[in-house]
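For this depiction, one protein chain was excluded, whereas all remaining protein chains were kept in their positions.
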Amino acid sequence: MNVIQATLTGALIGGLYALMAAGLSVTWGVLRIINLAHFGLILIGAYLTFQVATSWHLDPVLTLVVTVPAMFVAGAAIQWLFDRLRLTEFNSLLVSFGLLIITIQVTSNIWSADFRRMSADVNPYATQSVALGRLVFPVTTLVAFGLAALVVLGAHLVLRRTFAGRAMRAIAQDRAVAGAFGVDHRRLSVLLGGVVGATAALAGMVFALSNALTPDTAYEWFGTVFAVVILGGIGEVVGTFAAGILVGVLSGVVSAVWSPAAAPFVLFSAIILALLLRPQGLFAAGGVR
Amino acid sequence: MSEPLLQVRDLDVRYGDAQALWDVAIEVHEGETVCVVGPNGAGKSTLVNAVAGIHPAHRGRISVGGVDVTRLRGHRVCGHGVAIVPEGRRIFPRMTVLDNLVLGAYRKSARRPHRETLAGVYEIFPRLAERAGQLAGSLSGGEQQMVAIGRALMAQPRLLLLDEPSLGLAPVRVDEVYDAIGRINERGVSVVVVEQDVQRALAIAGRAYLLGEGRVVMSGPAAELRDSAEVRRSVLGL
Amino acid sequence: MRRRSLAVIGTALVLGAAAAGCGNGSGSGGDGDKPIVVGSTLSLTGAFAATGQIHKIAGQEFVDRLNANGGLLGRKVEWKVVDDQSDQAKVSQLYERLISQDKVDLILGPYATPNILSAMAVAQRHGYVMPQHSAVLAPQLTYDCQFPAWSIGPTPNSFIPNQLFDAVATLPSPPKKIAVLTSQSGSAAFVSDGFGDDKSGALSIAKERGLDVVADIHYPPTTTDWAPIAAQVRDADPDLIIDNGLGVDAANILQAMAQLNYKPKQMFGLFPAPGPLLALGDEAEGMLSVSMFEPNKPTLDKLGPEATAITADFTKRAEAAKLPYTVFETQAAASWNAWEILTDAVKNSGGTDQRKMCDTLHQKGADTTFSGHLTFDPKAHNFWPTTQSIKQIQNGDWVTVWPADRAAAKLEGPRP
């Protein structure tokens, strides 16, 4: 029973991991930029959700009306900057790391380093759940999973069915030839940056729904999110989703049957194995790259 | 005579500090098939890549339909009706055949009618309709070449640039490809073919240019070049 | 090449000169008009920052009040507080600078046990008196001029579990099955597992008392996913959950259990951040924790108007600083104690001579607003008889409920 419950909740929480990882994975795959500042955007998304919901007494899900456009602009601006700088893949990692440090400190200066949590009266979701006999599905993780599924499905459809989506996949595979067919990669990368920023707003909202916020949280996402990106295959949205679930289940089950302290041990050993055996990702098939 | 569809003048192209083209001038008129031949490394691919905007010109002028496109950023060139079938095909291997083709219609004016254009492409290459859902990277070389040509046609070009369409194909497939090129030209699209397979190219072209070591060595009606000793000397180095 | 070696030698000379030349850094004064400077670091950013903020506001309030009343020995007091970024490695460097470079007159300890241990080594080297707010593990704090402002007695690892078990034993239906959750952090794990050779802690004491430990889970301080822990606890269904953790651990576990539709019968959290638990609303009702001070009305009435004014002023300042939880409670009271220990030492010894201050404290003790008169026994590492209580969330507020003589309300058992 315990294991089944851990598997289920793990899988649902995997939705949040996938939501966080999807943007990182796509910018890496399509634009060849490892954008660590994405973690900063998620963090700001979470704090904005907290702030807007608390100050205006707005349902936290409705805060998306504010956070999504704001994060879209921020994401697009960062992408525009990267495009100007013409960085190599590796230098983009360092520059965006610098941006992340700045973001975390600015967050701390604005909201202080103290724990921030939406109180129960603005955030009715924190403690709700749906029960199915002894099995229980927390509402926040259902929201995370649902949004992740929506984003992944949406991204999948956009990438497959629209001109812009095909163009993005084309840039990922051969930027020069795509250009010869009229694909303006600068405009698309700014657009993509904006969309990825919007997913950061979603992930931030989901995170704020069920967690207390501190600026340092951003560092704690590093390990898990990179695990998801790599296991899923860089640039593979569907793979990211599957990997998110896998990582969620793996750490949930290990925590339940062994020890919470053992979860990172198993997870990161699995990543090293994956990197060695299948560097293209466990679920790499038919994605962006 | 009316203004040529494509006019290239005094073109220099460099890769870093290696110069690949010196003072190249060519013209292509509406409805023509022109071929560019020459030995490996003569700068043939460089020439079409410069025209398509894949590689920038260092000096000189390229105009399409009277419009100067020399300084346009790469993705703007195709808006003037130029489409390329690049050397080595360079299809998008992890996209389906259909997605490859539809991407060809990315430029604004080609998007709306892209379903009709697609029907036209399938007419020329019925095999592509059968393979529409397959990943392009899994096709055979000849089929990939069809995808590359089909993709270029989807852009509804006035000028089609083909870079070594016979490269690495079995003879039967080469026949098919050249057959298709002829039919495309019949529909009013001007064609530039760059080829190592000199005889093949000269057979379908009206006029031809011979490139050698980055310069135009000779130009004239294709028939003239076919019999020219200069061509043999240039290509075989005898 | 010659340039390079020149550069190397140049750098070395500059560094050497740096070292040699700093003797004339800042003047060594001692004039009567100069303010008395107190130096300390606090974790204003990083992992410990949530609580560092409280100490900053309380300390500033104390200094302002002190100066408004004429300062110390007729001199103004100035507080130089530096951010140690919760980085233990920075702490010793910063204290070294405060003492040997900035030549502060007095020092106070930083926040969080590892940081306090680092700072203590520096204070000991320079012979400085160091009152500190929050390190409670007496065996670790070996410096005889270190003065704790929060005492859980000489053996906190057995005191806390015993006090808790004593308290819940008075309930109509005392718990029989308990679950012990432990954060693998030096600031909390000793309450479960004991410290060093003394293995007595919640786990061993529960067994001694005949309680059934139905779950024993250790989790890393970096845990983010609480569902597996909550599920294990739910399956074990204990009468009492003891979370020996810090910060938002207890709130996160409670919420994770609520999401599994599981309402624990009774829960205890060791050192939780008070605000986030209250923000949970009804879910946290009945939650237990340790406390040194809660500004409950009966307590304040007993202490008098001064204490009431201090707590009210703190709340105003905390609101201005946009702290999420603005009540003057344990951490702030500990801070206040530390300042009072420091200023008493100066007043009673008549100056800032560290040796004299230290001796005076050992001889005369110190008077505090919130913990009364403190006496310091060097044999117990200056840990005074504890005034530690148990508090409980009742009707959305923290109330002291144990021991009876300090309680402001009655301990409530699990709700039916």
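Labels for the chains are A, B and C, by order of writing; each one numbers its residues from 1.
Rule of thumb we're sticking to: contacts are C-beta pairs under 8 Å (C-beta built on N, C-alpha and C of every residue); 3 or more make two chains touch, one makes a residue touch a chain.
What we mean here is this: contacts and distances are computed from a predicted model.
Q: Looking only at the UniProt record of the hidden chain, which name from "Probable glycine dehydrogenase (decarboxylating) subunit 2", "Na(+)/H(+) antiporter subunit B", "ABC transporter domain-containing protein" or "Hydrogenase expression/formation protein HypD" is the right one?
A: "ABC transporter domain-containing protein"
Q: For the unseen chain, which displayed partners does it touch in the full complex?
A: Output: missing chain touches A, B, C.
Q: Quick one: say which of B:19, B:63, B:134 or B:219 touches the chain that got left out.
A: Among B:19, B:63, B:134 or B:219, only B:19 touches the chain that is not shown.
Q: Can you say which of A:3, A:70 or A:261 touches the chain missing from this structure?
A: A:261
Q: Hey, which of C:71, C:186 or C:351 is the one touching the hidden chain?
A: Per the contact definition at the top, the residue touching the missing chain is C:186.
Q: For chain A, which residues touch the unseen chain?
A: The missing chain touches chain A at positions 34, 85, 87, 89-91, 93-102, 104-106, 108-109, 219, 222-223, 226, 230, 259, 261-265, 268-269, 271-272, 275-276, 279.
Q: Please give every residue of chain C in contact with the chain that is not shown.
A: 1-16, 18-23, 25-26, 44-45, 47, 82-83, 85, 87-90, 92-94, 96-97, 99-102, 114, 117-118, 121, 125-126, 140, 182, 184-186, 188-190, 193, 195-196, 218, 220-222
Q: Identify the residues of chain B touching the omitted chain, counting contacts across the whole complex.
A: The missing chain touches chain B at positions 15-20, 39-41, 87, 164, 166-168, 171, 195-201, 203, 213, 231-232, 235-238.
Here, only the chains that are shown with their structure count from here on.
Q: Using only alpha carbons, which chain's centroid is the nearest to the whole structure's centroid?
A: Centre-most chain by C-alpha means: A.
Q: Take the average of all CA coordinates in chain B, do the same for chain C, and state the distance between these two points in whole angstrom.
A: Between these chains, centre-to-centre, one finds 76 Å.
Q: For chain A versus chain C, what separation do you get between their C-alpha means, in angstrom?
A: Centre separation, chain A to chain C: 36 Å.
Q: When you check chain A against every other chain, which residues touch at least two of them?
A: none
Q: Among the residues of chain B, pick out those that touch two or more other chains and give their numbers.
A: In chain B, no residue touches two or more other chains.
Q: Which of the residues in chain C come into contact with chain A in the complex?
A: Per the stated touch rule, the residues are 44-47, 49-50, 52-53, 184, 217-220, 222-225, 227-229, 231-232, 235, 247-248, 251-252, 255-256, 258-261, 273, 275-276, 279-283, 321-324.
Q: How about chain A: which of its residues touch chain C in the complex?
A: Answer in residue numbers: 1-2, 5-6, 9-10, 13, 105, 108, 112-121, 126-129, 131, 136, 138-141, 210-212, 214-216, 220, 224, 248, 251-253, 255-256, 259-261, 263-264.
Q: What residues on chain B touch chain A, complex-wise?
A: Contacts found on chain B: 52-54, 73-79, 83-84, 86, 90, 92-95, 99, 102-108, 111, 135, 151, 155.
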